[in-house]
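Have a look at the structure below before the remarks.
What you see is the complex with one protein chain gone and the rest in place.
== chain A ==
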Amino acid sequence: MAPTLCAMCKTQRALIKRPKNHAKLCKACFITIFEDEVHHTITSSNLFFPGEKVAIGASGGKDSTVLASVLKTLNERHGYGLDLVLLSIDEGIKGYRDDSLETVKRNALQYEMPLKIVGYDELYGWTMDQVVETIGKKGNCTYCGVFRRQALDRGAKMLGIKHVVTGHNADDVAETVLMNLLRGDLSRLSRSTSIVTGDSGSEVKRSKPLKYSYEKEIVLYAHHKKLDYFSTECIYSPEAFRGSARSLIKQLERVRPSAILDIVRSGEDMSRLVPRESSSSCGGCKTTPVASAPAVEDDIGGCGSRNGRTPGGEMAAMDKQLIENEAYERLEIDVASTMARNKATQNEKPKDIPIRNGGSKAATRQVLGNCKRCGYMSSHDICQACTLLEGLNKNRPQIQI
């Protein structure tokens, strides 16, 4: 039997079945089309401007390594005129970062890019190992995620850079869409799919050029380009909503490879369906204190090669909170939802009943301001990082005898 030829060049032997659509391609054509698609994403969304200084959030993992490699290639090939810098965060997890930071250092040499490493200890006075020592293994990913998000932005600011690109891929975005559906968090759902996050109010713009790239193709690309990356997962990563969503996505991908992209598409479309007023409809927000640990401030946290997973037991915590809410709800007469439902289907004018809890469904709209302590953008007086730090610092005397 003659070997299957590449569907694109029709001359070389097809060695790769594209995970995205099962097209059979040769190695060279796969690498070309992968890069072309990223290029298209970049140009169609006008991600960069010539001369822009861009920091690549580099963890040493496959996603950020591929991102650095692809951006370098495209920058040279298409003359983006970008000034690319690698920016790494050292969370201070022994045995995890030590090795991956070595990888990033090698990447810096390989790609001839300057490298800046920012440590949690520098920024917050705490390494992740110390955090774990204090609060235990449960829930520490919240700290890590919150700290990291700011760390990248602060590191960029230090370097005078206004744009950070991260290696989030299509799987990550799809995962976030499903996760936010499971969490019932419409505001995050509407934010998470956009390629650029951090609006005019924030000093540092963030984008994810690999948003439409399949994780499996990123691995293939790294493999065939023989990229030097580090593949160990965060040793503290627990199971949670994200883990649950991730395993679901993997199953869906096996059933229908296009499912990942289809979820991204759904997520983008649904973000336009989110009513403007209901900013946060997560189960915990109706009654004041949220039982579940404070979630990561924005769309996607980052945890090394795997993206930050929210604390273990989060699902159970939310379940509990929802049950409590329901118990309270029973004590009220649910006029609002009945009327809303009536209104949705018939265009009669609503009956004149004074609605006591009319506005209760729509939580207060988040207003973006700045943290009073560190000046970082936040929808609260004190940003999450500072809140978390306060809690940590209270406990410090106990561990530092």
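Criterion: a residue touches a chain if its C-beta (ideal position, glycine included) is under 8 Å from a C-beta of that chain, and two chains touch if they have at least 3 such contacts; residues count from 1.
Note that in this section contacts and distances are computed from a predicted model.
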{"item": "Listed names \"NADPH oxidase\", \"DNA replication complex GINS protein PSF3\", \"Cytoplasmic tRNA 2-thiolation protein 2\" or \"Beta-adaptin appendage C-terminal subdomain domain-containing protein\", with the criterion being the UniProt name of the chain not displayed", "value": "\"Cytoplasmic tRNA 2-thiolation protein 2\""}
{"item": "Residue among A:Q12, A:T32, A:S231 or A:S266 touching the omitted chain", "value": "A:S266"}
{"item": "Among A:L5, A:V219, A:L322 or A:I382, residue touching the chain not depicted", "value": "A:L322"}
{"item": "Omitted-chain contact residue, chosen from A:R13, A:H40 or A:K394", "value": "A:H40"}
{"item": "Positions on chain A contacted by the hidden chain, ascending", "value": "7, 21, 23, 33, 36-37, 40-41, 44-45, 177-178, 181-186, 195, 212, 244, 248, 251-252, 254-256, 258-259, 261-263, 265-270, 272-275, 278, 281, 283, 315-316, 318-320, 322-323, 326-327, 330, 338, 341-342, 344-347, 361"}
